[in-house]
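Before I ask anything, here is the structure I am working with.
Removed: one protein chain of the complex. Kept in place: all other protein chains.
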Amino acid sequence: MAKKKLNIGLMGCGFMGRTHSNAYNKVNKFFDLEYEPVLKAACARPEDESKLIPFAENWGWQSTETDWRKMVERDDIDVIDIVAPNNTHHDIAIAAAKNGKIVLSEKPLAMNTAEAVEMAEAVEKAGVANMVWFNYRRVPAITLAKQMIDEGRLGRIFHYRAKYLQDWTISANVPQGGQTLWRLDAAVAGSGVTGDLLAHSIDTAVWLIGGMDSVTAMTETFIKERELQDQPGVRKPVLIDDACAFLARFKNGALATFESTRYARGRKNQNCFEINGEKGSIFFDLEDAHQLQYYNHEDDAHTVGWRTILVTDSSHPYMKQWWVPGCVIGYEHTFINALADFLKGLETGKPIVPTFRDGIETQAICDAVLKSAKTGVWEKVEG
Amino acid sequence: MAKKKLNIGLMGCGFMGRTHSNAYNKVNKFFDLEYEPVLKAACARPEDESKLIPFAENWGWQSTETDWRKMVERDDIDVIDIVAPNNTHHDIAIAAAKNGKIVLSEKPLAMNTAEAVEMAEAVEKAGVANMVWFNYRRVPAITLAKQMIDEGRLGRIFHYRAKYLQDWTISANVPQGGQTLWRLDAAVAGSGVTGDLLAHSIDTAVWLIGGMDSVTAMTETFIKERELQDQPGVRKPVLIDDACAFLARFKNGALATFESTRYARGRKNQNCFEINGEKGSIFFDLEDAHQLQYYNHEDDAHTVGWRTILVTDSSHPYMKQWWVPGCVIGYEHTFINALADFLKGLETGKPIVPTFRDGIETQAICDAVLKSAKTGVWEKVEG
Amino acid sequence: MAKKKLNIGLMGCGFMGRTHSNAYNKVNKFFDLEYEPVLKAACARPEDESKLIPFAENWGWQSTETDWRKMVERDDIDVIDIVAPNNTHHDIAIAAAKNGKIVLSEKPLAMNTAEAVEMAEAVEKAGVANMVWFNYRRVPAITLAKQMIDEGRLGRIFHYRAKYLQDWTISANVPQGGQTLWRLDAAVAGSGVTGDLLAHSIDTAVWLIGGMDSVTAMTETFIKERELQDQPGVRKPVLIDDACAFLARFKNGALATFESTRYARGRKNQNCFEINGEKGSIFFDLEDAHQLQYYNHEDDAHTVGWRTILVTDSSHPYMKQWWVPGCVIGYEHTFINALADFLKGLETGKPIVPTFRDGIETQAICDAVLKSAKTGVWEKVEG
Partner (left out) sequence: MAKKKLNIGLMGCGFMGRTHSNAYNKVNKFFDLEYEPVLKAACARPEDESKLIPFAENWGWQSTETDWRKMVERDDIDVIDIVAPNNTHHDIAIAAAKNGKIVLSEKPLAMNTAEAVEMAEAVEKAGVANMVWFNYRRVPAITLAKQMIDEGRLGRIFHYRAKYLQDWTISANVPQGGQTLWRLDAAVAGSGVTGDLLAHSIDTAVWLIGGMDSVTAMTETFIKERELQDQPGVRKPVLIDDACAFLARFKNGALATFESTRYARGRKNQNCFEINGEKGSIFFDLEDAHQLQYYNHEDDAHTVGWRTILVTDSSHPYMKQWWVPGCVIGYEHTFINALADFLKGLETGKPIVPTFRDGIETQAICDAVLKSAKTGVWEKVEG
C-alpha cells in the first residue's frame, strides 16, 4: 500500500541537522508506518549557504532555502523541523504554525518560559501537531524505565538524582560563539548547561515521576573570558553557566538533586539518573545506554541485587524493530525512534509527547533554576 | 564531483541481507568516498520470492532475481555480495568470479577449507577484489585493539582467551532448519557454533596476534533431537555442535583458550577476548562494544589499573565519521565501517582485508577444531 | 624490645565497641609499633551491665565499670576511647582531658559546634593527644586518593560530589531509640543522616580538597512517627532527618553536591565521592572499597580511560602490612589502620589527624547544613 507522503522542511544544517536527516532517511526502513517523510527542503542563513549545499546533497534534501520566512510559507511543505540555534525557535515555530505547518523543535523549546508559552499557544491555536525533540526519552532503556514505573515496580518515590556531565570546555583555548560554538554564547543559547544538558535531565525526570514544586540552585562560570570563534583575537566575557547544580522537591514529595557541567574530566556524555522507591530502584547512564540497572526489593533476600538489564531484547521498547538480542543500537536511533513515534501518532491520532505544552514545564524549571542561582533562595516552579 | 557508481547484486534477503542493505544506503552519507554503491538487484530462491519482493522494496533494490546463475551473469552488476546460507557460498562465488565480478561473502567463507581454497583461487585467478564480511574487525574498539598491538603496547604475548556465548537454543522447543533456523541444520550451515560464532573469534585472534599452530577440542550437542521448522511434527537428530571449546598454541608461542556455546544462560552475544602481554593486557566484550579495557604495566605502580576506554572519541578508529564523544554507534555500524574500508580500498588500490585468501586460515582452524573433537588428539592447523 | 604499654579505657560496648576492641587486639600483630594497647577497662551504663560483662569477656577487657566518672579518674588508664552515643561525648571527653587522659572519640565529635569547640579547647589545654575516629580516611583507597591529590594529579578542582546512601529505615516498622536504635532519636544522636553519614562525607571532602565556604540544604523525614524501641506500642514523632542534600561552595572555588539518605533502596553503605580536576578525576565507592577509579587526562588520547586501581598492592597505603596483591582487607581494617596511625603518632610526635580541632570544621558544616535546611537560604560555614 502506498505511503502517505509528508514533506519535511528542515531549519538548520548543523549537527542536529545530521541526526534528523538520518532519521528521515531510515525511519520507514525499520518501522511499519503509514506516513513517509519526504526530504523536501533544507534551510540555513545566507552566510551558511556554502555549508548548506553539500549538506542537502549528502542527505538528499530536494531543495534549499536561505530565508526561513519563505520556507514556512512554501505550500509544498507539511512539516517545519527546527534544528537551528535556540534563539530562532520562537519566531520560526509561530510563523510555521500560522501557516498551518506541523512543527517540530529541537530542545530546549525556547529561550524562556514566556516564549515557550507563546509557542504552545500558537500550535494549539493553529491545531497543528507538534513535538519537542527530547530524544533521550526514546533511549530504549529510558522508555523501559518509564514502563517499569508505570507497572508500579518502584512504589512510592523517595529520591531522584540526575547528573549530566561532560568535559569538553575545560581548556581555556576553546573559543565561544560562531557557527559551531553558539552553545557557549548566551545571546544565542539562552543559557549554558542548564538549557543544553539539564533540560534533558529535567524533561526525563518530569516524564518519569511528575512535576516539580520548587528548587534552589547554584551556577558557575569557571573560564571567565574566551576568544570569539568568528573574531580570532577578540576576547569577551563568557556569559553562560559552565556548571549548574540544584536541589528540588517534587510535587509527590520526592527529593532530588540535579547537576550538570562541562568540567567533569573523563565524563563525555554522562547523562545519568537514579530513582529510589519503596519497592525498588532504577539507575541509568547514557554512556552505557544499552543497560538499565534495576533493584527489586521483592527478590529473595539472599539473592537480591542490582540487575543489569541488557536492553536489546525483543521484549524491550523499540528493539524488535532493530536487530537481535545482544546487538546494540546507538545514539542516532533515539531520533529515529522518536520520529517513528511521532509518525505513528499522526497515524493513530493518539497524543504525541512531549508536545510544546509539555515543553513549557521544563522551561519553567530551567527559569526557576537560573533565577534561584541569582537570588540564593528557593524558587517555586511557575505554571 | 560525481561518484563512481558501483552496482551491487545481493544474494539473499534474510537477516544479513538487512544489515548489508542498510550499509549500502548509509555508507556515503558518513564517509567521504569516490565510489557509491547502487542497489541494483537482490536475489533469493524462488520459494522465498514472497519475502524478497517487500525486502527489495523496503531497501530500495531496483530489481529482483530468483535464479542466482542469472544474477552472476548480469552485465549491469559489478559486485556480487553473498548473504545466503553457508552451503551456497562456494558455487556462487566461483561463478561470480568467472564472470569478472567483485565478490563479497558473509562468514564463514565456506563449508570447509577445500572449498575456501577453491574460492580464493577463483577470485585471484579472475583478478577481482574480494572480502569476507568478518564485520567485528570493524567494531571501533577491536580496530583500536589492533592499532594498540601494532604500536607495541602489549609486548610479547603470553595468553589469548576468547569466548562467544549465547543462550537462544536452550529450549528444546526451538525447531531446526528452514528459512530462519538453517544455522541449526548441519547440511546447510556446515557446523554449529564453530562456523557461526567461533569463526568470528578465530578471525579476530589471527588478525590481532597471528597464526595458530595446533588445537585440541571438544564439542557437544545438548539437545539431541529437534522438530524441523519446515515440517512441524517431524523430529530429526541435531547434527550441529551446540557448544565447542578448544585449547590452542599460536605460532608465536602464546597459549589460548576458545569457547562458544548457545547454552550460556544470560549471555546474549558475549563475544569477548582477553590478551595478556608482557607490557599490558586488553579485554573486549561485544555486549559492551563501546568500551575497550586496557592495562598498561608502564603506568606508575600505585596508580596502575584496568582502564575502560570509552571508544567514542574522534581519535578512535571510525568515530570521527559518526557523532561526538560519548555518543555510541551500534551493531549495524560494523557493516558500514567494513563497507567503507572496502570502498576506500577500491579507491586507493591498497589491500582490503580479510580477503578470501585470509579467510582460508580461519576455515583451516575450524576444520582442525572439528577434527580434533572427533579424534581426541591435538591437530595441526593445515596451510 | 619490650613495647610501651598503653592502658585503654573503652566507653561503650555496642557496635563501635566491637570494632575498636578488635583493633586493639590486632594492631600490633600487623604493624611494627613502639606502643602496645592494653585492654584495661570497658564501661557502660548500669542498665547495660548484662551486655557489658560478656562483651568484656569476649574481647579480653580486664575489668568493667558502670560509672563513667570513675573510669576517667582511674590512675591505671592512659586513654579514654569514647564509643558511646553522641550526646555523651562532650562531658566524657572534657572530664577525661581534665584528668590528663589521651582522648579518642567516635564521630561525630559532638552534638554541635559549640560542644566541639569546648572539647577541642579542653584537650588542648590539657595537652593530651586526641583523635576523632573518622575511620574512612583510612580506607586504603581513600588514603591513596589523598596521596594522589597531594602529588598534583588532579590540578585545579572544579567539582566534588558525595553521596552516602543506605536503605535500612524504609520500613515503617523499624522502631526508634533504645540501645540499638538511638541513631533514630534526635535527643541522643543530635541529628539523623547529617551527623551519622554526612559527617563522614564532609570530613573526607575537607581532608581531600580543603575548607567549605557556604551551603544550602534541604532535609526530610519520610516516616513521621515510629514506635519507641524501649516502649513497645508507644509511637512518637521522628525528629531526625531521614535524608539530607546540600549544595556547597568550597573556599578554593570548587562546587559540590552532598546527599545522604537511609531511603535509597538497594544501597547498603554507598559512601561515594567523585572529584573532577583540570588534569584528572577520581571516584570512590565504599561498596567496592578495594578499588579507586582514576582518570588521567595526560594519558594518550586514544588510550585514556577511567582506571580501576585495585588497591591491594604493597605500593598502596597500609597494604604492605596486610596480605599480598589481590587479597582484600575489609571494614574492620579501617579502624586498625587508624589506630596504627595514632600509635605511630604518639611514637614520633608527629601530628595525628583528625584531631578534635579538625573535628570542629565538620561539626560547623553540619550545623550550617541543618540551619540552612530551616532557613532556606545559603549559610556561611562558621569558624
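The letters A, B and C name the chains in turn, as written, and every chain counts its residues from 1.
Here is the rule we go by: contacts are C-beta pairs under 8 Å (C-beta built on N, C-alpha and C of every residue); 3 or more make two chains touch, one makes a residue touch a chain.
Every value quoted in this text rests on a predicted model; they were computed, and no experiment measured them.
Residue-wise, the contact with the chain that is not shown comes from C:Leu310, picked out of C:Val174, C:Ile223 or C:Leu310.
Shown as candidates are A:Ala56, A:Leu286 or A:Leu310; the residue that touches the absent chain is A:Leu310. Residues of subunit C in contact with the chain left out of this view: 15, 19, 22, 25-26, 28-29, 58-59, 166, 168, 268-270, 286-290, 310, 312-313, 322-333. Subunit A residues in contact with the hidden partner, per the touch definition given at the top, are 144, 147-148, 153, 291-292, 294, 296, 299, 301-310, 313, 315-316.
Subunit B meets the missing chain through residues 158-159, 161, 163, 165, 167, 170, 216-218, 220, 222, 243, 245-247, 249, 253, 255, 257, 259, 261, 263-267, 274, 276-281, 295, 297, 304, 306, 376-378.
Assume only the chains that are shown with their structure count from here on.
Rounded to whole angstrom units, the spacing between the C-alpha centres of subunit A and subunit C is 42.
Along subunit C, residues 304, 306 each make contact with two or more other chains.
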